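Other chains of the complex are left out, but the ones given are in their true place.
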Amino acid sequence: MTNTVQMLETYPAEIGLERQQLAKVIDTLTNCAQTCTACADACLSESADELPRLARCIRDNLDCADICTTTSSVLSRHTGYDARVTHAQVQAAIQATKTCGDSCQEHAEHHEHCRICAQACRETEQALNDLLPHVEPSGQAPRQPSQAAPQQG
Amino acid sequence: MTNTVQMLETYPAEIGLERQQLAKVIDTLTNCAQTCTACADACLSESADELPRLARCIRDNLDCADICTTTSSVLSRHTGYDARVTHAQVQAAIQATKTCGDSCQEHAEHHEHCRICAQACRETEQALNDLLPHVEPSGQAPRQPSQAAPQQG
């Protein structure tokens, strides 16, 4: 059990997103990041026969872990929300989970850690795709000037 | 539900730590990091009257989030385990969660997000303290040379 929903519920200003969905995306991202970090390390400890063909998978795991962690942090902040940043970072995470999910899937039959990691990437990619339309920048509305404190904006 | 236990169970070499305990520490750290990131942002959106007295709490949240994320990653890697690195990073995380827990506790009565975050820090500090004796460097045993691939070590 994480605190993600509780932290969204106690945020003192408005959040323009549905909180249950947002919490699920954040939790999925942090789980995916940890799974990718662990999968990269599990690949590193495979036999000398196996390791060379896992090199690209390790690289994709490392990118995916970094990108999911950063995306989770961006989605955990709501002060002075700029949909353009959120949207672009969510798109990067969709691509990273797709690429890493594909890499891990290639090894899923031989390595159980890759099978679990591929599944985590697929779930995260799906959750991010479901969120994407809700973080679409309007294109018209510039953010209010930050000279106004956020709670008075 | 996270994949942490599953990833530990499918790691292809030995792990010198009890896997249920280790998984709990990793999950507690990733939850604490997300809670601290969210608490820093919630503080930023408090009223202009409140914000100045939350400055130190925000700083402690940011340090604690970074340190917990890094410590979770270090604990998620088992290849070529060096207890000295793990031990030192766990000690840093114990101090970061203690400092941040103290800061948030000061504001727990006024801000529910600080109350929840203080509790997450306390739980993480406790879980790390429970783990600490198990990652004690022996002092005598140097690591095996890395010329041996890990699975043959």
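Letters A and B name the chains as they come in the text, with residue numbers starting at 1 for each one.
As a working rule, a residue touches a chain if its C-beta (ideal position, glycine included) is under 8 Å from a C-beta of that chain, and two chains touch if they have at least 3 such contacts.
The shown structure was predicted, so the numbers you read here are calculated from the model rather than taken from an experiment.
Chemist: Please state how many copies of the single repeated sequence make up the complete complex in this structure file, given that 2 appear here.
Modeler: 4
Throughout what follows, only the chains that are shown with their structure count from here on.
Chemist: Could you please state the distance in Å, as a whole number, between where the Cα atoms of subunit A are centred and where those of subunit B are centred?
Modeler: So the centroids are 19 Å from each other.
Chemist: In the complex of these two chains, what residues of subunit B are touching subunit A?
Modeler: That would be residues 2-4, 6-8, 10-13, 26, 30-31, 33-35, 37-39, 41-42, 44-48, 51, 65, 69, 72-73, 76-79, 111-113, 116-117, 120, 149-152 of subunit B.
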